[in-house]
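Note that one protein chain of the assembly has been removed; the remaining protein chains are unaltered in position.
Entry: subunit A
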(Lines give C-alpha, C1' and ligand atoms only; values in the text may rest on other atoms or scores of the structure.)
Protein backbone atom coordinates (compact mmCIF):
# COMPACT_ATOMS: atom_id res chain seq x y z
CA UNK A 1 0.00 0.00 0.00
CA UNK A 2 3.10 2.14 0.23
CA UNK A 3 2.75 3.00 -3.43
CA UNK A 4 -0.69 4.45 -2.87
CA UNK A 5 0.69 6.56 -0.08
CA UNK A 6 3.50 7.69 -2.34
CA UNK A 7 1.06 8.61 -5.06
CA UNK A 8 -0.90 10.61 -2.55
CA UNK A 9 2.21 12.37 -1.32
CA UNK A 10 3.24 13.13 -4.85
CA UNK A 11 -0.17 14.52 -5.69
CA UNK A 12 0.07 16.74 -2.64
CA UNK A 13 3.44 18.05 -3.70
CA UNK A 14 2.11 18.81 -7.19
CA UNK A 15 -0.79 20.61 -5.62
CA UNK A 16 1.45 22.63 -3.36
CA UNK A 17 3.70 23.53 -6.30
CA UNK A 18 0.74 24.78 -8.28
CA UNK A 19 -0.42 26.73 -5.25
CA UNK A 20 3.04 28.26 -4.99
CA UNK A 21 2.70 29.75 -8.46
CA UNK A 22 -0.87 30.77 -7.78
CA UNK A 23 0.41 32.48 -4.65
CA UNK A 24 2.95 34.53 -6.59
CA UNK A 25 0.25 35.59 -9.04
CA UNK A 26 -2.14 36.44 -6.22
CA UNK A 27 0.45 38.52 -4.39
CA UNK A 28 1.20 40.51 -7.53
CA UNK A 29 -2.26 40.91 -9.02
CA UNK A 30 -4.94 39.63 -6.64
CA UNK A 31 -7.87 41.10 -8.54
CA UNK A 32 -6.77 39.54 -11.80
CA UNK A 33 -6.65 36.09 -10.23
CA UNK A 34 -10.02 36.38 -8.50
CA UNK A 35 -11.61 37.82 -11.61
CA UNK A 36 -10.42 34.94 -13.74
CA UNK A 37 -11.99 32.47 -11.31
CA UNK A 38 -15.27 34.36 -11.35
CA UNK A 39 -15.32 34.74 -15.12
CA UNK A 40 -14.52 31.09 -15.66
CA UNK A 41 -17.46 30.10 -13.47
CA UNK A 42 -19.73 32.61 -15.20
CA UNK A 43 -18.70 31.31 -18.59
CA UNK A 44 -19.51 27.75 -17.67
CA UNK A 45 -22.63 29.05 -15.98
CA UNK A 46 -23.90 30.71 -19.11
CA UNK A 47 -23.18 27.56 -21.08
CA UNK A 48 -25.39 25.77 -18.60
CA UNK A 49 -28.06 28.44 -18.84
CA UNK A 50 -28.00 28.17 -22.58
CA UNK A 51 -27.84 24.43 -23.08
CA UNK A 52 -30.27 23.53 -20.28
CA UNK A 53 -32.53 26.33 -19.08
CA UNK A 54 -32.85 28.14 -22.35
CA UNK A 55 -33.45 25.01 -24.39
CA UNK A 56 -35.75 23.63 -21.75
CA UNK A 57 -37.80 26.82 -21.63
CA UNK A 58 -38.13 27.27 -25.37
CA UNK A 59 -38.81 23.63 -26.13
CA UNK A 60 -41.16 23.48 -23.16
CA UNK A 61 -42.94 26.50 -24.56
CA UNK A 62 -43.95 24.50 -27.58
CA UNK A 63 -45.27 21.74 -25.36
CA UNK A 64 -46.97 24.02 -22.85
CA UNK A 65 -48.37 26.46 -25.42
CA UNK A 66 -46.61 29.45 -23.81
CA UNK A 67 -47.29 32.66 -25.80
CA UNK A 68 -44.55 33.56 -28.25
CA UNK A 69 -44.06 37.01 -26.72
CA UNK A 70 -42.88 35.37 -23.49
CA UNK A 71 -40.42 33.27 -25.43
CA UNK A 72 -39.16 36.39 -27.16
CA UNK A 73 -38.67 38.21 -23.85
CA UNK A 74 -36.80 35.22 -22.51
CA UNK A 75 -34.50 35.13 -25.55
CA UNK A 76 -33.90 38.90 -25.27
CA UNK A 77 -33.00 38.50 -21.60
CA UNK A 78 -30.55 35.72 -22.43
CA UNK A 79 -28.98 37.83 -25.15
CA UNK A 80 -28.53 40.83 -22.84
CA UNK A 81 -26.96 38.67 -20.20
CA UNK A 82 -24.64 37.15 -22.74
CA UNK A 83 -23.78 40.63 -24.05
CA UNK A 84 -22.76 41.85 -20.62
CA UNK A 85 -20.66 38.81 -20.02
CA UNK A 86 -18.97 39.12 -23.43
CA UNK A 87 -18.10 42.74 -22.72
CA UNK A 88 -16.57 41.95 -19.35
CA UNK A 89 -14.84 38.89 -20.67
CA UNK A 90 -13.24 40.58 -23.70
CA UNK A 91 -12.10 43.51 -21.59
CA UNK A 92 -10.56 41.08 -19.15
CA UNK A 93 -8.98 38.86 -21.79
CA UNK A 94 -7.60 41.53 -24.08
CA UNK A 95 -6.78 44.31 -21.72
CA UNK A 96 -6.76 43.60 -18.00
CA UNK A 97 -5.23 40.13 -18.04
CA UNK A 98 -2.32 40.85 -20.40
CA UNK A 99 -1.27 43.88 -18.38
CA UNK A 100 -1.49 42.00 -15.09
CA UNK A 101 0.34 39.03 -16.58
CA UNK A 102 3.23 41.26 -17.52
CA UNK A 103 3.39 42.40 -13.92
CA UNK A 104 3.29 38.83 -12.69
CA UNK A 105 5.98 37.86 -15.16
CA UNK A 106 8.11 40.72 -13.90
CA UNK A 107 7.78 39.56 -10.32
CA UNK A 108 8.48 35.94 -11.17
CA UNK A 109 11.52 36.80 -13.24
CA UNK A 110 12.79 39.15 -10.59
CA UNK A 111 12.83 36.24 -8.15
CA UNK A 112 14.58 34.02 -10.65
CA UNK A 113 17.14 36.63 -11.72
CA UNK A 114 18.02 37.45 -8.16
CA UNK A 115 18.62 33.83 -7.48
CA UNK A 116 20.59 33.40 -10.69
CA UNK A 117 22.99 36.15 -9.77
CA UNK A 118 23.33 34.78 -6.27
CA UNK A 119 24.17 31.11 -6.82
CA UNK A 120 27.84 30.27 -6.93
CA UNK A 121 29.73 30.20 -10.17
CA UNK A 122 30.32 26.51 -9.57
CA UNK A 123 26.62 25.87 -10.25
CA UNK A 124 27.17 26.93 -13.84
CA UNK A 125 29.68 24.14 -14.20
CA UNK A 126 27.27 21.57 -12.81
CA UNK A 127 25.60 20.58 -16.08
CA UNK A 128 22.58 19.04 -14.41
CA UNK A 129 21.88 21.95 -12.15
CA UNK A 130 22.44 24.42 -14.93
CA UNK A 131 20.22 22.57 -17.33
CA UNK A 132 17.45 22.36 -14.79
CA UNK A 133 17.40 25.97 -13.86
CA UNK A 134 17.76 27.49 -17.30
CA UNK A 135 14.79 25.37 -18.24
CA UNK A 136 13.05 26.69 -15.15
CA UNK A 137 13.72 30.24 -16.26
CA UNK A 138 12.82 29.83 -19.89
CA UNK A 139 9.40 28.41 -19.33
CA UNK A 140 8.39 30.44 -16.31
CA UNK A 141 5.98 32.81 -18.07
CA UNK A 142 4.07 30.24 -20.10
CA UNK A 143 3.85 27.93 -17.10
CA UNK A 144 2.43 30.67 -14.95
CA UNK A 145 -0.34 31.25 -17.49
CA UNK A 146 -0.82 27.48 -17.69
CA UNK A 147 -1.27 27.13 -13.94
CA UNK A 148 -3.79 29.95 -13.75
CA UNK A 149 -5.79 28.75 -16.74
CA UNK A 150 -5.85 25.22 -15.44
CA UNK A 151 -6.95 26.21 -11.94
CA UNK A 152 -9.66 28.60 -13.04
CA UNK A 153 -10.92 26.30 -15.74
CA UNK A 154 -11.15 23.52 -13.19
CA UNK A 155 -13.37 25.53 -10.90
CA UNK A 156 -15.55 26.60 -13.79
CA UNK A 157 -15.91 23.03 -15.01
CA UNK A 158 -16.61 21.87 -11.48
CA UNK A 159 -19.40 24.44 -11.13
CA UNK A 160 -21.04 23.32 -14.32
CA UNK A 161 -20.50 19.69 -13.31
CA UNK A 162 -22.42 20.22 -10.08
CA UNK A 163 -25.23 22.09 -11.84
CA UNK A 164 -25.53 19.38 -14.45
CA UNK A 165 -25.57 16.59 -11.90
CA UNK A 166 -28.51 18.26 -10.17
CA UNK A 167 -30.25 18.72 -13.49
CA UNK A 168 -29.86 15.08 -14.44
CA UNK A 169 -30.98 13.97 -10.98
CA UNK A 170 -34.00 16.24 -11.31
CA UNK A 171 -34.85 14.81 -14.73
CA UNK A 172 -33.95 11.18 -14.15
CA UNK A 173 -31.42 9.92 -11.56
CA UNK A 174 -30.84 6.69 -13.48
CA UNK A 175 -29.29 8.70 -16.32
CA UNK A 176 -26.34 9.36 -14.01
CA UNK A 177 -25.00 6.03 -15.21
CA UNK A 178 -23.95 7.78 -18.40
CA UNK A 179 -21.47 9.94 -16.62
CA UNK A 180 -19.93 7.02 -14.83
CA UNK A 181 -18.66 5.59 -18.09
CA UNK A 182 -16.47 8.52 -19.13
CA UNK A 183 -15.28 8.91 -15.55
CA UNK A 184 -14.18 5.27 -15.33
CA UNK A 185 -12.52 5.58 -18.74
CA UNK A 186 -10.58 8.61 -17.58
CA UNK A 187 -9.44 6.86 -14.44
CA UNK A 188 -8.30 3.67 -16.13
CA UNK A 189 -7.48 4.21 -19.78
CA UNK A 190 -6.41 7.85 -19.89
CA UNK A 191 -3.90 7.29 -17.11
CA UNK A 192 -2.34 4.46 -19.09
CA UNK A 193 -2.39 6.48 -22.27
CA UNK A 194 -0.49 9.30 -20.60
CA UNK A 195 2.00 6.87 -19.14
CA UNK A 196 2.60 5.30 -22.56
CA UNK A 197 3.06 8.74 -24.09
CA UNK A 198 5.50 9.68 -21.37
CA UNK A 199 7.56 6.53 -21.99
CA UNK A 200 7.60 7.27 -25.70
CA UNK A 201 8.74 10.85 -25.23
CA UNK A 202 11.40 9.77 -22.81
CA UNK A 203 12.75 7.21 -25.25
CA UNK A 204 12.84 9.90 -27.93
CA UNK A 205 14.64 12.52 -25.84
CA UNK A 206 18.11 11.53 -26.90
CA UNK A 207 17.46 11.15 -30.65
CA UNK A 208 15.62 14.48 -30.59
CA UNK A 209 18.70 16.06 -29.02
CA UNK A 210 20.84 14.68 -31.83
CA UNK A 211 18.60 16.01 -34.57
CA UNK A 212 18.43 19.45 -32.94
CA UNK A 213 22.20 19.60 -32.70
CA UNK A 214 22.78 18.56 -36.30
CA UNK A 215 20.23 21.11 -37.42
CA UNK A 216 21.95 23.80 -35.39
CA UNK A 217 25.46 23.27 -36.68
CA UNK A 218 24.33 23.12 -40.31
CA UNK A 219 23.42 26.80 -40.19
CA UNK A 220 25.69 28.43 -37.63
CA UNK A 221 28.48 30.55 -38.96
CA UNK A 222 30.94 29.29 -36.36
CA UNK A 223 30.79 25.80 -37.87
CA UNK A 224 30.61 26.94 -41.49
CA UNK A 225 34.29 26.82 -42.36
CA UNK A 226 34.82 23.29 -41.08
CA UNK A 227 31.73 22.02 -42.84
CA UNK A 228 32.96 23.44 -46.13
CA UNK A 229 36.50 22.20 -45.81
CA UNK A 230 35.92 18.67 -44.55
CA UNK A 231 33.51 15.79 -44.58
CA UNK A 232 32.66 16.08 -40.91
CA UNK A 233 29.04 16.74 -41.79
CA UNK A 234 28.88 13.23 -43.18
CA UNK A 235 29.58 12.03 -39.67
CA UNK A 236 26.83 14.27 -38.36
CA UNK A 237 24.39 13.05 -41.00
CA UNK A 238 25.25 9.50 -39.98
CA UNK A 239 24.29 10.34 -36.41
CA UNK A 240 21.13 12.03 -37.57
CA UNK A 241 20.22 8.99 -39.62
CA UNK A 242 20.73 6.75 -36.60
CA UNK A 243 18.62 9.05 -34.48
CA UNK A 244 15.75 8.97 -36.96
CA UNK A 245 16.00 5.18 -37.10
CA UNK A 246 15.87 5.04 -33.33
CA UNK A 247 12.78 7.21 -33.24
CA UNK A 248 11.12 5.09 -35.89
CA UNK A 249 11.78 2.03 -33.74
CA UNK A 250 10.32 3.78 -30.72
CA UNK A 251 7.16 4.71 -32.59
CA UNK A 252 6.76 1.15 -33.84
CA UNK A 253 7.24 -0.42 -30.42
CA UNK A 254 6.17 2.11 -27.80
CA UNK A 255 3.79 3.91 -30.14
CA UNK A 256 1.67 0.77 -30.35
CA UNK A 257 0.66 1.15 -26.71
CA UNK A 258 -0.09 4.84 -27.16
CA UNK A 259 -2.25 4.06 -30.20
CA UNK A 260 -4.14 1.31 -28.42
CA UNK A 261 -4.97 3.43 -25.37
CA UNK A 262 -5.82 6.43 -27.49
CA UNK A 263 -8.31 4.36 -29.50
CA UNK A 264 -9.85 2.87 -26.33
CA UNK A 265 -9.91 6.24 -24.61
CA UNK A 266 -11.73 7.92 -27.48
CA UNK A 267 -14.19 5.12 -28.09
CA UNK A 268 -15.21 4.70 -24.45
CA UNK A 269 -14.78 8.26 -23.31
CA UNK A 270 -16.03 10.23 -26.30
CA UNK A 271 -18.13 8.07 -28.58
CA UNK A 272 -19.95 5.48 -26.48
CA UNK A 273 -21.77 7.61 -23.85
CA UNK A 274 -23.75 9.62 -26.39
CA UNK A 275 -25.57 6.85 -28.34
CA UNK A 276 -26.26 5.06 -25.06
CA UNK A 277 -27.75 8.23 -23.69
CA UNK A 278 -29.88 8.71 -26.80
CA UNK A 279 -31.28 5.22 -26.50
CA UNK A 280 -31.95 5.55 -22.82
CA UNK A 281 -33.58 8.95 -23.20
CA UNK A 282 -35.75 7.69 -26.05
CA UNK A 283 -36.64 4.70 -23.95
CA UNK A 284 -37.63 6.99 -21.04
CA UNK A 285 -39.92 9.00 -23.26
CA UNK A 286 -41.44 6.30 -25.40
CA UNK A 287 -41.59 3.23 -23.23
CA UNK A 288 -41.11 4.20 -19.62
CA UNK A 289 -42.84 7.60 -19.89
CA UNK A 290 -40.54 8.94 -17.18
CA UNK A 291 -39.84 12.25 -18.97
CA UNK A 292 -41.74 14.36 -21.45
CA UNK A 293 -40.75 14.66 -25.09
CA UNK A 294 -39.37 18.21 -24.79
CA UNK A 295 -37.21 17.10 -21.91
CA UNK A 296 -35.62 14.58 -24.22
CA UNK A 297 -33.45 17.28 -25.80
CA UNK A 298 -32.63 18.81 -22.44
CA UNK A 299 -31.60 15.40 -21.23
CA UNK A 300 -29.36 14.82 -24.25
CA UNK A 301 -27.73 18.20 -23.83
CA UNK A 302 -27.21 17.63 -20.13
CA UNK A 303 -25.58 14.23 -20.62
CA UNK A 304 -23.44 15.54 -23.44
CA UNK A 305 -22.25 18.54 -21.44
CA UNK A 306 -21.72 16.35 -18.43
CA UNK A 307 -19.31 14.04 -20.20
CA UNK A 308 -17.48 17.13 -21.47
CA UNK A 309 -17.06 18.55 -17.99
CA UNK A 310 -15.89 15.17 -16.71
CA UNK A 311 -13.17 15.35 -19.36
CA UNK A 312 -12.29 18.90 -18.31
CA UNK A 313 -12.19 18.01 -14.65
CA UNK A 314 -10.00 14.98 -15.19
CA UNK A 315 -7.77 16.84 -17.64
CA UNK A 316 -7.13 19.16 -14.75
CA UNK A 317 -5.17 16.50 -12.89
CA UNK A 318 -2.95 15.72 -15.86
CA UNK A 319 -2.09 19.38 -16.22
CA UNK A 320 -1.71 19.77 -12.48
CA UNK A 321 0.90 17.03 -12.60
CA UNK A 322 2.70 18.46 -15.64
CA UNK A 323 2.88 21.91 -14.10
CA UNK A 324 3.76 20.42 -10.73
CA UNK A 325 6.81 18.62 -12.10
CA UNK A 326 7.98 21.72 -13.85
CA UNK A 327 7.43 24.04 -10.89
CA UNK A 328 9.37 21.60 -8.75
CA UNK A 329 12.46 22.62 -10.77
CA UNK A 330 11.72 26.29 -10.23
CA UNK A 331 11.22 25.82 -6.51
CA UNK A 332 14.28 23.69 -6.19
CA UNK A 333 16.22 26.47 -7.84
CA UNK A 334 14.66 29.16 -5.65
CA UNK A 335 15.17 27.08 -2.54
CA UNK A 336 18.81 26.51 -3.38
CA UNK A 337 20.88 28.09 -0.64
CA UNK A 338 24.13 29.27 -2.14
CA UNK A 339 27.13 28.43 0.00
CA UNK A 340 28.47 31.85 -0.90
CA UNK A 341 25.33 33.88 -0.33
CA UNK A 342 25.34 37.50 -1.34
CA UNK A 343 22.71 38.22 1.23
CA UNK A 344 24.75 36.71 4.01
CA UNK A 345 25.59 39.22 6.72
CA UNK A 346 29.26 39.80 7.31
CA UNK A 347 31.82 42.40 8.09
CA UNK A 348 32.76 45.02 5.54
CA UNK A 349 36.41 45.10 4.56
CA UNK A 350 38.07 48.16 6.14
CA UNK A 351 40.07 50.66 4.14
CA UNK A 352 43.33 49.07 5.25
CA UNK A 353 45.86 48.04 2.62
CA UNK A 354 44.87 44.49 1.77
CA UNK A 355 47.00 41.54 2.70
CA UNK A 356 45.82 38.38 1.00
CA UNK A 357 46.78 35.02 2.41
CA UNK A 358 46.09 31.51 1.14
CA UNK A 359 46.62 28.79 3.70
CA UNK A 360 46.84 25.19 2.46
CA UNK A 361 44.11 25.88 -0.06
CA UNK A 362 42.74 23.03 -2.15
CA UNK A 363 39.86 22.80 -4.58
CA UNK A 364 38.05 19.94 -6.26
CA UNK A 365 35.29 20.58 -8.77
CA UNK A 366 32.13 18.78 -7.76
CA UNK A 367 31.94 15.47 -9.53
CA UNK A 368 35.67 15.50 -10.33
CA UNK A 369 37.78 12.79 -8.75
CA UNK A 370 41.04 14.70 -8.68
CA UNK A 371 41.59 18.07 -7.04
CA UNK A 372 42.43 20.86 -9.45
CA UNK A 373 44.41 22.63 -6.72
CA UNK A 374 45.95 21.34 -3.53
CA UNK A 375 48.15 22.61 -0.72
CA UNK A 376 48.46 26.14 -2.03
CA UNK A 377 49.98 28.51 0.52
CA UNK A 378 50.72 32.02 -0.59
CA UNK A 379 50.98 35.46 1.04
CA UNK A 380 50.46 38.57 -1.03
CA UNK A 381 51.65 41.81 0.56
CA UNK A 382 50.07 45.18 -0.27
CA UNK A 383 51.49 46.66 -3.47
CA UNK A 384 53.16 43.44 -4.53
CA UNK A 385 53.04 42.29 -8.18
CA UNK A 386 52.59 38.56 -8.54
CA UNK A 387 52.69 36.60 -11.78
CA UNK A 388 50.97 33.23 -12.03
CA UNK A 389 52.49 31.01 -14.69
CA UNK A 390 52.09 27.41 -15.71
CA UNK A 391 50.77 25.03 -18.33
CA UNK A 392 47.22 25.04 -19.58
CA UNK A 393 45.06 23.35 -17.00
CA UNK A 394 47.53 23.87 -14.16
CA UNK A 395 44.84 25.64 -12.13
CA UNK A 396 45.73 29.32 -12.62
CA UNK A 397 42.20 30.50 -13.34
CA UNK A 398 40.74 28.44 -10.53
CA UNK A 399 43.20 29.97 -8.09
CA UNK A 400 42.08 33.44 -9.08
CA UNK A 401 38.44 32.50 -8.65
CA UNK A 402 39.18 31.23 -5.17
CA UNK A 403 40.90 34.47 -4.25
CA UNK A 404 37.87 36.48 -5.35
CA UNK A 405 35.54 34.08 -3.62
CA UNK A 406 33.77 33.03 -6.76
CA UNK A 407 34.33 29.58 -5.32
CA UNK A 408 35.01 28.57 -1.75
CA UNK A 409 38.03 26.31 -1.33
CA UNK A 410 37.23 22.71 -0.55
CA UNK A 411 40.28 22.65 1.72
CA UNK A 412 42.18 25.32 3.61
CA UNK A 413 41.26 28.96 3.92
CA UNK A 414 41.67 32.28 2.12
CA UNK A 415 42.21 35.29 4.40
CA UNK A 416 42.04 39.00 3.83
CA UNK A 417 43.85 41.05 6.47
CA UNK A 418 43.91 38.02 8.74
CA UNK A 419 40.17 37.40 8.54
CA UNK A 420 38.76 34.40 6.64
CA UNK A 421 37.12 35.47 3.37
CA UNK A 422 33.89 33.79 4.46
CA UNK A 423 33.52 36.27 7.32
CA UNK A 424 33.08 39.21 4.97
CA UNK A 425 29.97 40.39 3.30
CA UNK A 426 30.32 38.92 -0.21
CA UNK A 427 29.75 41.98 -2.35
CA UNK A 428 32.00 44.13 -0.20
CA UNK A 429 34.73 41.51 -0.26
CA UNK A 430 34.61 41.19 -4.03
CA UNK A 431 34.79 44.95 -4.44
CA UNK A 432 38.26 44.85 -2.98
CA UNK A 433 39.23 43.24 -6.28
CA UNK A 434 39.19 44.77 -9.72
CA UNK A 435 39.31 42.21 -12.47
CA UNK A 436 40.08 42.05 -16.14
CA UNK A 437 39.08 38.68 -17.55
CA UNK A 438 40.30 37.31 -20.81
CA UNK A 439 36.77 36.56 -21.96
CA UNK A 440 35.28 39.84 -20.83
CA UNK A 441 31.78 40.75 -21.89
CA UNK A 442 29.96 43.97 -22.45
CA UNK A 443 26.27 44.42 -21.74
CA UNK A 444 23.69 45.94 -24.04
CA UNK A 445 23.71 49.18 -22.05
CA UNK A 446 25.25 52.63 -22.38
CA UNK A 447 29.05 52.61 -22.62
CA UNK A 448 29.27 54.49 -19.33
CA UNK A 449 27.36 51.74 -17.51
CA UNK A 450 29.79 49.27 -18.97
CA UNK A 451 32.70 51.23 -17.57
CA UNK A 452 31.31 51.63 -14.07
CA UNK A 453 29.47 48.30 -14.18
CA UNK A 454 26.46 49.90 -12.58
CA UNK A 455 23.94 52.48 -13.74
CA UNK A 456 26.00 55.60 -14.31
CA UNK A 457 24.37 58.97 -13.73
CA UNK A 458 24.61 61.47 -16.55
CA UNK A 459 26.99 63.52 -14.44
CA UNK A 460 29.41 60.61 -14.57
CA UNK A 461 29.47 60.40 -18.37
CA UNK A 462 32.28 62.93 -18.50
CA UNK A 463 34.36 60.79 -16.18
CA UNK A 464 33.56 57.70 -18.24
CA UNK A 465 34.74 59.47 -21.36
CA UNK A 466 38.00 60.36 -19.67
CA UNK A 467 38.56 56.74 -18.72
CA UNK A 468 37.79 55.64 -22.28
CA UNK A 469 40.22 58.25 -23.52
CA UNK A 470 42.92 56.89 -21.21
CA UNK A 471 42.51 53.32 -22.44
CA UNK A 472 42.53 54.60 -26.01
CA UNK A 473 39.11 53.55 -27.18
CA UNK A 474 37.23 56.84 -27.06
CA UNK A 475 38.45 58.01 -30.44
CA UNK A 476 37.06 54.83 -31.98
CA UNK A 477 33.71 55.34 -30.26
CA UNK A 478 33.40 58.94 -31.40
CA UNK A 479 34.50 58.01 -34.92
CA UNK A 480 31.47 55.74 -35.00
CA UNK A 481 29.36 58.70 -33.91
CA UNK A 482 28.98 57.41 -30.37
CA UNK A 483 29.54 58.75 -26.90
CA UNK A 484 29.47 57.49 -23.33
CA UNK A 485 25.69 57.43 -23.62
CA UNK A 486 25.60 55.08 -26.65
CA UNK A 487 24.09 51.68 -26.11
CA UNK A 488 26.52 48.86 -26.82
CA UNK A 489 25.92 45.78 -28.99
CA UNK A 490 23.15 45.18 -31.48
CA UNK A 491 21.30 42.84 -29.13
CA UNK A 492 18.17 44.93 -29.31
CA UNK A 493 19.26 48.24 -30.72
CA UNK A 494 20.07 48.09 -34.41
CA UNK A 495 21.98 51.36 -34.05
CA UNK A 496 24.01 49.89 -31.18
CA UNK A 497 27.74 50.35 -30.90
CA UNK A 498 29.74 47.34 -32.07
CA UNK A 499 33.38 47.15 -31.05
CA UNK A 500 36.08 44.61 -31.82
CA UNK A 501 37.41 42.12 -29.30
CA UNK A 502 40.48 44.23 -28.60
CA UNK A 503 38.39 47.34 -28.00
CA UNK A 504 36.08 45.49 -25.65
CA UNK A 505 39.17 44.35 -23.79
CA UNK A 506 40.22 47.98 -23.46
CA UNK A 507 36.85 48.88 -21.98
CA UNK A 508 37.26 46.16 -19.44
CA UNK A 509 40.62 47.63 -18.51
CA UNK A 510 38.82 50.93 -18.21
CA UNK A 511 36.67 49.32 -15.52
CA UNK A 512 39.80 48.98 -13.46
CA UNK A 513 40.53 52.70 -13.80
CA UNK A 514 36.98 53.56 -12.85
CA UNK A 515 36.85 51.41 -9.72
CA UNK A 516 38.59 51.98 -6.43
CA UNK A 517 39.52 48.35 -5.95
CA UNK A 518 42.71 47.63 -4.02
CA UNK A 519 43.77 44.39 -5.68
CA UNK A 520 43.89 44.13 -9.46
CA UNK A 521 43.44 40.66 -10.86
CA UNK A 522 44.41 40.36 -14.48
CA UNK A 523 44.00 37.45 -16.76
CA UNK A 524 46.56 38.63 -19.24
CA UNK A 525 44.91 39.12 -22.59
CA UNK A 526 47.27 37.69 -25.13
CA UNK A 527 45.52 35.25 -27.32
CA UNK A 528 44.44 37.15 -30.36
CA UNK A 529 46.40 40.38 -30.18
CA UNK A 530 49.12 41.52 -32.48
CA UNK A 531 52.45 42.33 -30.84
CA UNK A 532 51.90 46.07 -30.77
CA UNK A 533 48.41 45.78 -29.35
CA UNK A 534 49.61 43.23 -26.85
CA UNK A 535 52.44 45.45 -25.74
CA UNK A 536 50.15 48.45 -25.36
CA UNK A 537 47.57 46.42 -23.54
CA UNK A 538 50.09 45.21 -21.04
CA UNK A 539 51.45 48.70 -20.46
CA UNK A 540 47.90 49.89 -19.96
CA UNK A 541 47.21 47.17 -17.45
CA UNK A 542 50.24 48.11 -15.42
CA UNK A 543 49.25 51.76 -15.57
CA UNK A 544 45.68 51.00 -14.53
CA UNK A 545 46.76 48.95 -11.58
CA UNK A 546 49.32 51.43 -10.31
CA UNK A 547 49.27 51.75 -6.57
CA UNK A 548 47.41 48.47 -6.23
CA UNK A 549 48.36 44.95 -5.51
CA UNK A 550 48.52 43.09 -8.82
CA UNK A 551 48.02 39.40 -9.43
CA UNK A 552 48.21 38.41 -13.06
CA UNK A 553 48.09 35.26 -15.07
CA UNK A 554 50.90 35.42 -17.54
CA UNK A 555 51.06 33.43 -20.74
CA UNK A 556 54.16 35.11 -22.03
CA UNK A 557 57.04 34.75 -19.69
CA UNK A 558 58.53 38.01 -20.93
CA UNK A 559 55.86 39.85 -18.97
CA UNK A 560 56.17 37.55 -15.97
CA UNK A 561 59.73 38.76 -15.68
CA UNK A 562 58.40 42.16 -14.62
CA UNK A 563 56.65 40.79 -11.53
CA UNK A 564 58.04 41.06 -8.00
CA UNK A 565 57.36 37.43 -7.53
CA UNK A 566 56.51 34.57 -9.88
CA UNK A 567 54.41 31.60 -8.84
CA UNK A 568 54.73 28.58 -11.11
CA UNK A 569 51.81 26.16 -10.87
CA UNK A 570 52.07 22.58 -11.98
CA UNK A 571 49.36 19.96 -11.62
CA UNK A 572 47.52 22.10 -9.07
CA UNK A 573 50.50 22.71 -6.83
CA UNK A 574 53.02 25.47 -6.50
CA UNK A 575 56.14 24.06 -8.13
CA UNK A 576 58.42 27.07 -7.85
CA UNK A 577 58.18 30.57 -6.47
CA UNK A 578 60.54 33.53 -6.38
CA UNK A 579 61.63 36.52 -8.41
CA UNK A 580 62.59 36.10 -12.05
CA UNK A 581 66.27 36.29 -11.23
CA UNK A 582 65.99 33.80 -8.39
CA UNK A 583 64.12 31.30 -10.54
CA UNK A 584 66.50 31.71 -13.45
CA UNK A 585 69.42 31.19 -11.12
CA UNK A 586 67.81 28.06 -9.74
CA UNK A 587 67.68 26.58 -13.26
CA UNK A 588 64.46 24.70 -12.61
CA UNK A 589 61.23 24.39 -14.56
CA UNK A 590 60.64 28.10 -14.90
CA UNK A 591 64.12 28.65 -16.28
CA UNK A 592 63.56 25.83 -18.74
CA UNK A 593 60.26 27.30 -19.92
CA UNK A 594 61.76 30.74 -20.21
CA UNK A 595 64.72 29.51 -22.23
CA UNK A 596 62.50 27.62 -24.62
CA UNK A 597 60.23 30.57 -25.17
CA UNK A 598 63.03 33.05 -25.50
CA UNK A 599 65.25 30.85 -27.64
CA UNK A 600 64.52 32.45 -30.99
CA UNK A 601 64.41 35.95 -29.64
CA UNK A 602 67.59 35.42 -27.66
CA UNK A 603 69.57 34.36 -30.65
CA UNK A 604 68.47 37.50 -32.39
CA UNK A 605 69.43 39.56 -29.39
CA UNK A 606 72.92 38.16 -29.62
CA UNK A 607 73.12 38.85 -33.32
CA UNK A 608 72.01 42.41 -33.02
CA UNK A 609 72.98 43.26 -29.49
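Operating definition for what follows: contacts are C-beta pairs under 8 Å (C-beta built on N, C-alpha and C of every residue); 3 or more make two chains touch, one makes a residue touch a chain; residues count from 1.
Everything below uses one rule, namely that contacts and distances are computed from a predicted model.
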| item | value |
| --- | --- |
| Name under which UniProt lists the unshown chain, selected from "Fe-S-cluster-containing hydrogenase components 1", "ABC transporter ATP-binding protein", "Cytochrome c-type biogenesis protein CcmE" or "NitT/TauT family transport system permease protein" | "ABC transporter ATP-binding protein" |
| Sole contact to the chain not displayed, among A:162, A:187 or A:232 | A:232 |
| Hidden partner chain, touching residue among A:11, A:145 or A:406 | A:406 |
| Omitted-chain contact residue, chosen from A:8, A:170, A:198 or A:535 | A:535 |
